[in-house]
Structure formats: structure tokens, C-alpha cells
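What you see is the complex with one protein chain gone and the rest in place.
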Amino acid sequence: MRYARPRSIEDAVGLLAAEEGRASILAGGSDLLVRMKGGFIEPDLIVDIKAIEDLREIRETAEGFRIGAAVPCAIMRETPALKKAWPGVVEAANLIGSKQVQGRCTIAGNLCNASPAADSVPAMVAAGARAMIAGPSGTRTIAVEDLPAGPGRTSLGKGEIVTAILLDKRPPRSGDAYLRFIPRTEMDIAVVSSGVNLTLDEKGVVTSARVALGAAAPTVLLVKEAAGAIVGTRLEEAALQALAENCSAACRPIDDKRGTIAFRKKVAGVMARRAAMIAYDRARVK
Amino acid sequence: MMSGIAVSTTINGDEVEFLCQAEETLLEVLRDRLGMTGAKEGCGTGDCGACSVIVDDRLVCSCLVLGAEAEGRRIDTIEGMADGDKLHPLQQKFIEHAALQCGICTPGFLMAAKDLLAKNPDPTEEEIRFGLAGNLCRCTGYDKIVRAVQDAASVMKGA
Amino acid sequence: MGFDPSFSSRQFKSVGTRPLRPDGIDKVTGRARYGADFNMPGQLVGRVLRSPHAHARIKSIDTSKAEALKGVKAVITAADLPDMTAGDAALHSILENCMARTKAFYDGHAVAAVAAVDARTAREALKLIEVDYEVLPHVTDVDEAMKPDAPLLHENVFTEGVDPRPSKPSNVAKRSQYGHGDVQAGFREADIVIERSYKTEQTHQGYIEPHACVASVNADGTGDLWVCTQGHFVYRDQCARLLGMDISKLRVTSSEIGGGFGGKTHVWAEPVALALSRKAGRPVKLVMSREEVFRASGPTSATSIDVKIGARKDGTITAASATLRYTCGPWYGMWAELGAMTAFACYGLASVQTVGYEVLVNRPKTAAYRAPSAPMAAFAVESAVDELAGKLGMDPVEFRIRNAAREGTRSSYGPVYGPIGIGPTLEAVREHPHMQVPLGKNQGRGMACGFWFNFGGQTCTDINIGVDGTVTLAVGTIDVGGSRASLSLVVAEELGIPYSQVKAVVADTGTLGYNDMTDGSRGTFSSSMAAISAARNAIEIMRHRAAAMWDIPADDVVWEDGQARAKGENHGNLPALSLKEIAAAAPNTGGPIAGHSELVADGAGVSFATHICDVEVDPETGSTRVVRYTVVQDAGKAVHPTYVEGQYQGGAAQGIGWALNEEYIYGKDGRLQNPGFLDYRIPVCSDLPMIGTQILEIPNPNHPYGVRGVGETSIVPPLAAIANAVSNAAGVRMTHIPMSPPRILAALEAEQAG
Partner (left out) sequence: MVAVTLWGQLRTAAGGDEKLEVEAKDIRELFRKLAERYPGFEPFIARGIAVSIDGVIYRDTWSKELPQGSEIFLLPRLSGG
């Protein structure tokens, strides 16, 4: 196995495209090294992208935030403006792994690992985040929900790298939140999770909403009916009940060592309800 | 052909150079190449924290870092925590409060507690518990570990 | 010289204080060396090839490609470990567990091993070993394995303890029975009878240090083994017998141990490392990965238990019975029998009957886990007792006090009790402030009792007094929780010198006499008894040395407060001689001064505890949070109270993990699905509250200072204490451990629908 640490995106793309064997990208490494240790993959080339300055920055522009693919989640928590604008995305990023993992893992890595139970992805999908991709045939930008193609598989072509996650500026009185269910209080993979992002009018009525579910299907689910259930309401009990029922109905979970189908269906609704209420409170404050 | 990667880095303030394979982790380099067996392998997958070290002021699991990534970094391990023969307040309080029994998790806990107090000198019990949740201990039930960190925090604040 | 172990009350100077442990600084600076921290020149890396099947016949193993790989120095299979167990069934099961002989009995069972120049070569070599398996049907569930049509693990196992002897082989290795009186009559007398079935899933000790050793065998049949173990003398004897070595030629050094809890009480891969070293002619370092520890070391039993208890309206239990089915893994062990003996041990019962079944399954070989078998039996019994108290409208503590065993009670496992501590722990709980703390929304309080036998065993210690008067204590029991400090306190007390002048070390098998395994909570109990005996022998020698220095008869010399004093009217003017002075004169008065002790510490006395637990259950998700926890346990005499508290808290925390989240999850294919700390969820720091402890000190009449074992009992009550708390918090009676959120949520929904 060989290790390379390119200093530019072009070099990184070049290395990946030229490699006949299996190449893997290393940012935080908290997924890659675990899969290597378990013998699931044995890459021939590892491309460490942490020396590429452009990927290590969080930039706020008029259009919104650009989070470099090599920015550790711990840095996201230490960026007040980002935390203020997108508390849901940041709290989701900060739930990935332990504090030791937080110092290295990235939301781009979390996205590209394509685990149905990835913590940051439901919040990013709810936020309408987009992924910037560089590759041999130039750059392109897609919605984050289009990147995972199934458990452990992505829609990235050969030689393509996610270079940044984009969070567009959004109207005032907006708020987002992310909740997950885990049996312990830390260190677990989400049994089921939900990200909610919504905007209110001045009277506190929801004008737009996105509701996403994690660990409830092969990839993160964007549940339009659930969002529909709360648009036009102030999250009265009936609206919350409809939100929960829609989420439970939409998810197609599996029985596995972490949870049962019945449990995930029920608790998906509970997580979505609770996340919606937190997002609503955050939107009213602004 | 030589497939080893030459790495030069700083460990506990000392310049160190080593050769390692691409797939070798920093933990394997510390223990098997540099003879620094203070960091322990409890799981090899980032789930137990027994291998915790501090890289450029960031607490990390050294089993989830490649040796090659250490190039040009500043690494602090348990072997460098004391100041000569003067124990760090956390080391002293861990002994005084019996915050360890078998002690296999203690190096990792001390690194995590040191990092915690560096960023939050006056943590609440809950902040200590969540700050140390990445380190597993099977002997103590954590009670005396939390008390030792609280005591060390007050001593260090006072100092 | 006869050593009298009986208790005599005294004012303690050192025992009962809280000094700092001698191994503390090494452990907080990273200098302490555990199993994997030791290296030898020219050592090879050992790796084990393990069966991917739950049950398979091994038709052939082709190691030729592996042996041909550059850098591979030895490849072994069972052929390299010929059967030298000479009919000792227990040792044969250990041998067969170290390396499969004809069949692989569980997912992870070792089938071959390699020693190579580095880890990468060893990994490659394992892939080149070709094993021809004939996959067989498997069974992992305890109840399924007992059915007549269940896949059979052994053709030659006929249920023992059944009369007449069965004619057909089965997976039930043994039936055991305990109890007295007439339970059927007792149930007829009862106004209320509770009958419930309970299940507990398999759990692991969860020690953070994986098994690790460095083995070095020479051509002349001598060998060295550096290993993390709970008993290096037992490891030496087992390894020597399995490899056909002379016991005296194999020296085993116990490294610092990174936790054991019963899981490091017999050899797992050590004989494999020794065999590899012998074949390669070089030292071999063999370290298990975490995945291997879960798949192939010794978790405790999975169980299925039926309990029936009857009581009169006045709260008196008239009869109690239990049937206990425990998995043993592929080989027989006394697991259900221990459950049958401990199930009702807290209570005085007119009629009681317990029946245990040892059930063989395709799971790793069951090993002891802290008070082995008792926590599961206590979960079933204490849950039923709690439910019965509720139906009788009685307070659960009062109901237990009324039925608790006391001196003169016939125990459920046979003998009549002497003075015991169950009553005092229950009274202490009744008065405990924890019981008055108000509970919040969705919160509930539960309590439960726990019993455990404690054990002694063969113990040997040496005391050597340096010429400067400082003392070295060499012990053969291993030190996990600070016993070197506790034992130094005992020697300081008996010799009458400060703790700071005693240094305790754990000696290797070459420098100290045989010591039994450190299990059964015997560490401090046994080694303190032997240390007192050794100290008294040293005092006897120093009395004679003082007599020689004064040139007076030894009978006129007494030992008080660390000094020799001449008594009698004509010696009155002689100034006392301190230990330091006597030691300094040792070269002239007969040579080095030492005190030895070789004894069997017996009469450990049983141990009791009562726990209180408050939980909060989220009704929408079934998630349980432990809000408050208190342990009340009798220690006889707490030699070092801080370390006794540590045992109480550690046992409770393991019990909490077991009660709420920990379980072995097997797929339909018989493979372990969660062999790692991500999905085998032990409690993390943020899961637990502070754990309150109250130490009762009811002296053990069979120990000079009244000391009892404390290490195991604390894991017995938590499963039931939490189950009872969950029942009071959420109104559902959970009968399946762990009470994971999916199980609690399903119970809540069944309750609402029902």
C-alpha cells in the first residue's frame, strides 16, 4: 500500500484518476482505518487530502457557508457564525463518534462513507446542503442526498473528490435541529435519527420545511409528506402527530443488531417530532 | 524495494524520526517502533479511547491515525505528561482518588482529562462525564475518575 | 508452626487507612507493563486462524502454502498439541478450546496458528492456510439446544446426575438439584403464587486489555511466559501439562493485568504461543484483537430460568422453586449448578427446590464472570420476590427482611448458616437516605439483594526484611484493584511498623511457592491471612535474634509496637530493640531475616449485599437512564476502604451494563454479529451517576482481622434492582435481560394495547 499527501486538488485528482488499483481518500480516517483494520478493504493507494489548504477552511460568503472537505467536525463547533446559522447541522456533526474522533472526522467523509446511519447526513439533507465535487472532467455540484447510492456506495466517478459542503443563506426566522436515538448517551451509531429544517413567517406559522430520516432506509430519506404536515401550522399537537405518522409510514428500516423494524418506525416519528419542536424554537428566537 | 515512509515529528517535545509502512497506525509506531508502550490498544477501532494521544492540541485515538500522518506534527503522549519527576495534578489526583484499578485505561483517560481541562478549566460534572465518554473503563464505574478530575480542576484553577 | 486464623478484635493502626498504592505512579505515567507491553529479542508475531463456521467438522488442513511464504517461521495445528490431558476432562476441554481437534465448535474457534517475522506476513500467511470444513447444523439458543432434535455437539455426552443413566447422547451435560422440604405442599399452603419465566443474554467481562503474552521455549525444554493473567501459577501448570513440559522448567511472569473479572482464569492462546515458539525456535508474541476476545475468549452463560414462589397473606414465603438452564459453550462447566445453589440463598425457606441444567451450545467456552452464575439467578428470583411483595401490598424491603436468612437458617444450597450479613444490609437500606429522595416524572425506585460464596485456597507469601529494616512482601495473588497496598497495610499492622516501610510485589512462579487462581474474591482475604502468618513467623525469628543480641532467653522477649522488649524483673533496664536495629544486626545473629507462609486459606465465609437504584424511563422510546445508585455490602473489615468502594462501584457498573445494553447477538448463521465495543455496548462515563457505597463491617470469625472477600458480590443485585426500578417507573415487568429500548418499548406498547 502507498501513501500520498498532495498539496493541491489537481494533484489529488490526478493521483486518484491514474491509480489502476484501489485508491481511498483520507481526511479524518475514522471510517477508512476501521474498515482497513476489519479487513473489509485493502487500498493500494491512500490519498491524504489534509495538506490541501483550500479544503481546510470554512468560508462565509454572501451566498452562505463553504465548509472544506478536510475541516474536522470539532472546528465546526468552534466556528460561532456557523453554529449560529446552522445549529442542527453542527450538532449532527458533533455527534459523530467520540471527542477523539471529533478532532479528525469530517462531514464530507461521513457523507462519502455512505452509511445509512451517518449522523451528519440527515441534518445536511434537511438543510438542503450541496456537495462540491472536483474530478478529471472538471467540477460539479450536487444535492447531498444524491451522493450516497446505497449502503457503502456513492455516485462519485473515478478520480472524483468532494471538495466542500455548501450551506446556502436562508431567509430569517429559520431554524434546524438534529436528533438521533442511541441506547447509551454517547459513542453509539444512530439506531434511527431525524434532521428538520424550517422557516416561519412573522406570526410563527411554518412557511417551508424539510424533514429527513437517518437509519430508516438504505440511504437518508427526505420525507415530503412529513414536511407537508407542518407547513402552515404552528406545530400544534395534531400537526406534530401527522408529522410523526408520516415519518413512521415513510421509513423502510431493517431488523439488525442495533434495532428492530417496529422500534425504528415508532422512534423515527418521535425523533422527528422532537427535532421539529427544537427547530421551531430556534426559528422563533431569530 | 524499500516501501517504508520516512517521518520526522515531535513527540513530547523531542525531535523523533522513524520509518513505517503506509498501513501502520500511529499507535503501532509508538508501541512497536519507538517502544513507547504507554498508549494501549483496547480495540483498534476508535471505540475505547485507551490509545488516546494529543496531536497539535487535538485529542485523538492513535489507532485511527496513520504513522505517516505524523509528519511535522506535535504529539503528546502519557510518557510526557509529568514534568520530570513532578506529576501533573491529574496524575496525582488519579492516584489519590483511586481513579484507577487495573490502570489499562488510565493513560487514555489522563490524555482526555488533560485535553478537557485545557479547553474548559472549570467543567461541571456533566461536562466531565461527556468529555470523557470516549474512554471506556470497566473496573471503576467512573465515579472516582470524575471526582479526581474535579479535584484536579480546582487545584489547577487555584495554582 | 500452627497458625490460628481465628478473629480477635483489636484497635487497628494501619489497616482501615487509605494510603496511596505502590503501583500508582507507574500506572499514571505509562511505565506500567501489561501483557502486550513486553518484548523479547528476535521475537516473532503470532496470529491465529479461526473458524468462520458455528459448527463444522475439520476434514483436512493444508498449511503447505503458508509454510512456504517468506518470513513464516512456524505453522501449527492441533497435531502440534498432542493430547497429554490423561483423562482430565476439564483440561481436555481447555486444550480443545485452544485449538480445534476434529470439529470447530463455534464461530471464532481456533483451528491453526502461524508465527512470522511481522504482522503483515502473519496476516498473509493465515489467508494461505486451506481448511476443508464440512459445515454442520448448529444451535446457539439455550432452550433450542435442549430439544431432542437439536443438532448434537458431542456423540459421547450423556446427561450426568440423572438416574437411570440416559441411553441417548444429548446437549444437556448435567442435571443438578438442591433444596429441602416439600415444595408442592408449600405451594398448596400459599395464598398467592407467582410463576414467571426469565431469560438473560450472554455477556462478556469486558476487560479493556485483550489477552496477550510473549512465549519463549528453548530446545532444552525450559521456557518463559510473560502474560496478563489472574493466576500465573495455574497458567504455568496448565501450559506445562498441555505441552508436556516439567512444571519447574516453565517460568510464568504475571504482567500488570488490564482487568480480568474471571475471564483470565484459564489459558486461551498461551499454549498456542508456546507451541509456536517451540516449533520456530524463537520467542513468539501473541496478542488477541478485540474481535478475537469477543468471539473466542470466555463470556458468561446465556440463561433461561423459571421461578415459582408462594406466600401467605402475612408475607411469609411458604415455598419456592426454580429451574435454571445455562449455556456452557461446547464443554461442560458448573454454571447452572452455581445458579441453582445461589438462587434463593438470601432467604430462609421452609420448602425450596432448584434444578440446574448445563446446556452445550455452539458458543465460545463459558468462563467465570464475577460471582459466576449468581447475577442471572438473582435477576429471576429478586424480580419474582418484588412482584410478590407488590401483590401482597407489602414494602419490598420489609417483605425481604421478614423472609431473609439469618444465623441458624438452613440455606437453599444445604448447610445451616452461621452469623451472616443479609439482615444488616437490608436494615441499612431501610434507613438509607436514598430511600427518602423524591422521584421525578417517569422515574421509579427498585432494590434487590445478592449473595455470593467467597473462597480461599492455596496461598504462599514471603516477607524479607532488608538490613535497613524496610520490608519486601512477595505475594502470588495478582493485583488489579490495589491489593498490593492492602497487603502492605496488613504486614505493617502485624509487624507494628509504618505502611511506608513495606513494599509489596507480585512474584513470578520461579521465585515463590504455588498460589491458586486469584478468583472467588480471594485476593485480599487469602494473601492477607498468609501475610499475617508470614509476619508472625518473622516476629518469632526477630524475638530470638533480640534474645541473642541481649544474650537472654527468648521466652523473656515480647514483640510490641514494632519493637522487641525484654520482660521479667531482671531485664527491666534493657532498652527496647526496634525492627531496624534487629535487622541491622542480622548478619551477626544468624543471617537474613524472613517470614514465610504456605497455607490454605479456608473459611472465607459467604457475602451479602443489597442495592437501591432509581431509573427514568422515556415512555416514547423505551430508553432507561440510571439516575441514582447505592450499594450496601458487608466487607467484614475494609483493609483499604477506598479500594473496597472501588469494588462495589465497579461491580454495580458492570451489572448496570448487563441489565440495560450488553448482549451477544448471534445471527441465524450462528456467527457473532457484534464482536466489538461499538455494538457490544458497555456503559460509558456519561451513562452513569455517582455510585453511592456503604461498607458494613461484620467481622468474619475465620480471619485474624475479620476480613471477607468483596470483589464479586456487587455484580449480583443490579440486574434485578434495575428491573424492579423499571417496573416501578414504567409499569412493565421486564423478564428479558438486557432491558434494551426495543424490548421496553415493545412491553410498553403491549401494556397499552393489553
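Read from first to last, the chains carry the letters A, B and C; within each, the first residue is number 1.
FYI, a residue touches a chain if its C-beta (ideal position, glycine included) is under 8 Å from a C-beta of that chain, and two chains touch if they have at least 3 such contacts.
Quantities reported herein were computed from a predicted structural model and do not represent experimental measurements.
Looking at the complete complex, one finds that the omitted chain is in touch with C. Which of C:329, C:364 or C:456 touches the hidden chain is settled by the complete complex: it is C:456. Listed residues C:368, C:635, C:698 or C:730: the one in touch with the omitted chain is C:368. Screening C:308, C:325, C:365 or C:522 against the full complex identifies C:522 as the residue touching the chain left out.
Of the listed positions C:604, C:627 or C:745, the one in contact with the omitted chain in the full complex is C:604. Residue in contact with the omitted chain (choice from C:161, C:181, C:641 or C:731): C:161.
Among C:35, C:108, C:262 or C:562, only C:262 touches the chain left out of the display. For chain C, the list of residues touching the undisplayed chain reads 160-161, 163, 176-178, 261-262, 265, 334, 337-338, 341, 367-372, 411, 413-418, 420, 452-458, 517, 519-522, 600, 602-606, 702, 712.
Here is the rule we go by: only the chains that are shown with their structure count from here on.
Just to note, of A-B and A-C, the chains joined by more C-beta pairs in contact are A-B. The geometric centre of chain A is 29 Å away from that of chain B, both derived from CA atoms.
One inter-chain figure worth recording: chain A and chain C are separated by 44 Å, centre to centre, where each centre is the mean of the chain's CA atoms. Of all residues in chain B, those that touch two or more other chains are 21, 23, 44-45, 47, 130, 133-135. Residues of chain C in contact with two or more other chains: 678, 683-686.
Those residues of chain C lying in contact with chain B across their complex are 20-21, 23-25, 27-34, 36-37, 119-120, 205-210, 256-259, 261, 287, 289-290, 480-482, 642-643, 645-646, 649-650, 652-654, 676-678, 682-686, 688, 690-691. Considering their complex, residues 1-3, 5, 26, 28-30, 33-34, 36-38, 46, 48, 50, 72, 74, 97-101, 103-104, 185-187 of chain A touch chain B.
Put simply, chain B touches chain A in their complex at residues 3, 5, 21-23, 25, 44-47, 49, 52, 55, 58-61, 63-66, 68-69, 71, 112, 115, 130-131, 133-135.
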